[in-house]
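Have a look at the structure that comes next, please.
FYI, not all chains are in this one, though none of them got moved.
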Amino acid sequence: MLYLVRMDVKIPHDLPADVAAEIKAREKAYSQQLQHDGRWPHIWRVVGEYANYSVFDVASNDELHELLQGLPLFPYMDIQVTPLARHPSAIA
Amino acid sequence: MLYLVRMDVKIPHDLPADVAAEIKAREKAYSQQLQHDGRWPHIWRVVGEYANYSVFDVASNDELHELLQGLPLFPYMDIQVTPLARHPSAIA
């Protein structure tokens, strides 16, 4: 089951640089693990913004919320979720 | 080069049903041809709305505009284009 997710990262300017770096490193590892196991099939950078559009493939709303809430950057992001359905013109 | 495109279809209520049906049939054929040749890799229905999120893979802004302007439903859609870049955490 697919969802389009937009994440806007807003790290406060007074967060110490090393704390921010450590969070980002964990975020990257977390994201790549989910990409490898197939639940985060797409992640794209929005040109010019500290933001991404992603597609998630999970079994339920609850699973998606758990994944997103577990993101190390979760406290510093605005997240918007759009549930997707199969399009009647899709060939795949 | 990837772009996220959202299309909201707004067919006027007084458009004759057969005209609408004919346009939609041409739209479907047009979309499937672009999906087959690889330039329209993803099309998803937005749940609950007469709208889709799509990903296009084209060589330039001009090529994307030409494709979108050629959509049979183009005069009846609101279209919003977001250019995408490679995300540093992407594994693919």
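Letters A and B name the chains as they come in the text, with residue numbers starting at 1 for each one.
By definition in this document, a contact is a pair of C-beta atoms (placed from the backbone, for glycine too) under 8 Å apart; a residue touches a chain by one contact, two chains touch by 3 or more.
Note that the coordinates shown come from a computational prediction; the quantities given were computed from them, not determined experimentally.
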> Total copies in the complex, given 2 are shown here: how many?
Replying inline: 10
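Definition applied: only the chains that are shown with their structure count from here on.
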> Distance-wise, how many Å sit between the C-alpha centres of subunit A and subunit B, to the nearest whole number?
Replying inline: 23
>> So in the complex, the part of subunit A that touches subunit B is made up of which residues?
In response: 2, 4, 27-28, 31-32, 35-36, 43-47, 52-53, 82-92
